[in-house]
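Provided herewith is a single structure, encoded as structure tokens, for subsequent inquiry.
Of the protein chains in this complex, all but one are displayed in their positions.
Chains: A, B and C, in written order; residue numbering restarts at 1 for each.
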Amino acid sequence: MSWIIKLLKPIAIVAPYVLRNSQTVAYPTERLIFKDRYRGRHQFFFERCINCSICARVCHSKTITMVEVEGKEKTFPQIDYNTCSFCGYCVEFCPKQALEFTDVIEMAVSDRSELVYSPEQLSIVPKIKDLVPRMKRRVESYLTDKEMKYRKVKDV
Amino acid sequence: MSNLSDFISSFEENYGKLVESVEIFEETRASIIAKRGSYIEIAEILRDEYGFVIPIAGGAIDYPEENRMEMNYYLDSPDSDFIVIYRVHLARDDLVLPTMTTVWEAMSFHERETKEMFGIDFEGHENMVALLLPPDWKGGYPLRKDFKGEGVE
Amino acid sequence: MIYTNIALGTASRTGQTLAGIMAWMIEFLTVNSKPILQVLVLPGLAFTLVFALVAVWFERKFLARAMLRVGPYYCGGRAGVLQVFADFIKLFLKEMIIPDSVNWLFFALMPIMVSFVPGLALILIPFDANWVLWDIGSLGLPMFLAIMGIAPLMPIFAGWVSNNKYSFIGAWRVAYMYISGEIPIVICAAAVAIMAGSFNLVKIVEAQSNMIFAIPQFIGFIVFFIGVLIESERTPFDLPVAETELVFGWRTEFSGILFGFTMMAEYVMLQAWSLLFITLYLGGYSGPIIMGNVIGSHIFWLLAKFCAVVVFVILLRCVFPRPRMDQMLKIGWSYLTPLALLNLFIVLGLKMWGVF
Partner (left out) sequence: MPEPKIESEIMRISWGPQHPMSGQTRILLDTDGEKVHKIIADIGYTHRGIEKVLENRTLIGGIIPIERMNMVDSSNIGIGYVTACDKTYGLEVPERAQWIRSLICEMGRINSHLYAFGLQAEATAYFPAVFLWTTIDREVLLDLFEELTGARWSYNHFLPGGVFKDFPEGFEAKILEAVQYLRRRFKDYWNAMIENPMFEMRCDNVAILEPKDAIRLGATGPVLRGSGIPIDMRKEEPYAAYNSLDWEVITEDACDIMARTKVRFHEIGQSLNMMEQIAKEIPEGETRARFSPFSRAPEGEHITRVENSRGEMSIHMWTDGTTNPYRVKIMPPSLRNMYVFERLAELSEIVVADIPVVVNSIDPWYLDSDR
């Protein structure tokens, strides 16, 4: 008789799973809120930068190059997102916190050259709403006793 | 032989002559530099007498300015808390070594990789085929210091 | 009485105007003519097709929930209802690639036969007391088992005709599996027939009026159910289509609507076997039994039990992994067949001491 119980136990465990709601985020309509340390796209602040190019030297895959910016005589970092690995060294070792991370990850482009962000482009961070037009609400995850659920944080 | 110091002392007076040098390196590793002549016998002694049966890995390093290469094997034993690095020096122009697969069978992968990365060929290795690089790789030996990317059109 | 004579071809009611097969055919149609609704809709064509579509949709949504995801989402509102029609139309419009080293007639015919032959057996199932499409009386059960005996040959021919190493191995796996699954089923069906005293499916259902056969023949109930899983290639026994080892078993070479037919075949086989399982063990179309008498026998009960069985079979798909081929045959031969024989002896014992 014991092996009949052994046969029925997995069924008894898997069956209630069917009643749970799905633990997926419907991306274009709902978008997760990332934690504040999330390493998304950079944001560059012209006024804080002292042009020391530590970020260019510390970058392990040499994606940051210092480029001229018209209207200013100093050179500022330009990030090539083709080879950036989002390791965070430039943000960490910049003495004046001129580079910071945002939680923008919608960076799909149709041409590789568009992925090379000039300093001006880096300093303007588009709002999530116009990056993801069909987005209705922002959600975050929380743990209940049996499953991980997603709840609405704010409407957008 | 669980203790490092008495392993060194016993190995020193038994086989000190057959080996170039035995020293403690980084206080939990024993580094033995072997002579080309008695290379396999010392390996068998290490395995049978001192119980180093676990083959961890094998790899080479290239010193172009001293015109030599060094092949080292990393060995461990279940009941010792230290590992042995069994090294041998090779002149850069005759890179030939007897294979270690007769002593530790699992070294065959590492020897195949060293052959294609450094150019040291191991006689007696039964299926010396490229391990990581594509079989039709025409270029030089990538991990050598003087490798400038030939063979990659 | 009349039908057995006609079947045996000895007597003839009307004058022998047209000789031979044509006479028998017209004779058969006039005597056995059923209202068009029964032929086309319920036990007939529409029920099979609708069940295949609904089952595909239900399985994808149900198993998605078991895997904590959503399943088809965008087609037709949030329930993904149109997903199945989208798949069907996609398969319909896809190009049918017929390899040139293959006898194209058989290659195109086999998937159709694979889903057609099990469909034949559906017309023997009694949906209500007089709601049997092909009412051949006491030949019901043996004819069903005969048709379902031919059904496994179709995947074997399909695998053979597609002339591909993987599908050849898959075809022979089908052969091993069906033989090991068929014999316990036939023995259990025999036990049910003995207890009910007749081969007529309607009489079997009526014999279960005071107690459904699942309770006295519990062992036969379990063995028959596992046999149904083996026959309809449902996980945990879907070895011929084991994608982890053979690419897709005997279905690898078919594409387009031919592949659509092979997918439908799986559901038609499941439908046929589970309907027989319900008529033999769960009291077919008779309603629930309270204090010894049947509340009301209506087709609704048959469909309700059918849905319950199909849901349980689909749930099993995400509970059990798939055994190896030799373990599978060991289950079939050294566990199911002796249990089926044991069940037969129990039934004979009950019959002899007049308990039933």
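Quick notes
Here is the rule we go by: a contact is a pair of C-beta atoms (placed from the backbone, for glycine too) under 8 Å apart; a residue touches a chain by one contact, two chains touch by 3 or more.
All of these numbers come straight from a predicted model, not from anything done at the bench.
The chain that is not displayed touches the following shown chains in the complete assembly: A, B, C. For the chain missing from the display, the contacting residue among C:23, C:39 or C:67 is C:67, taking the whole complex into account. Residues of chain C that touch the chain left out of view are 63, 66-69, 169, 235-236, 238, 242-245, 247, 317-327. Against the chain not shown here, chain A presents residues 3, 6-7, 9-10, 13-14, 17, 23, 34-39, 57-61, 85-89, 92-93, 101, 141, 143, 145-146, 148. What chain B contributes to its contact with the hidden chain is residues 25-26, 28-29, 53-57, 59, 61-62, 72, 74, 78, 81, 83, 85, 104-106, 108-110, 130-134, 142-143, 147.
Simple rule for what comes next: only the chains that are shown with their structure count from here on.
Taking each chain's centre as the average of its CA atoms, chain A and chain B sit 45 Å apart. One inter-chain figure worth recording: chain B and chain C are separated by 65 Å, centre to centre, where each centre is the mean of the chain's CA atoms.
Interface residues of chain A, counted against chain C in their complex, comprise 10-11, 14-15, 17-24, 26, 147.
Touching chain A in their complex are the following residues of chain C: 62, 64-71, 73, 315-316, 318-320.
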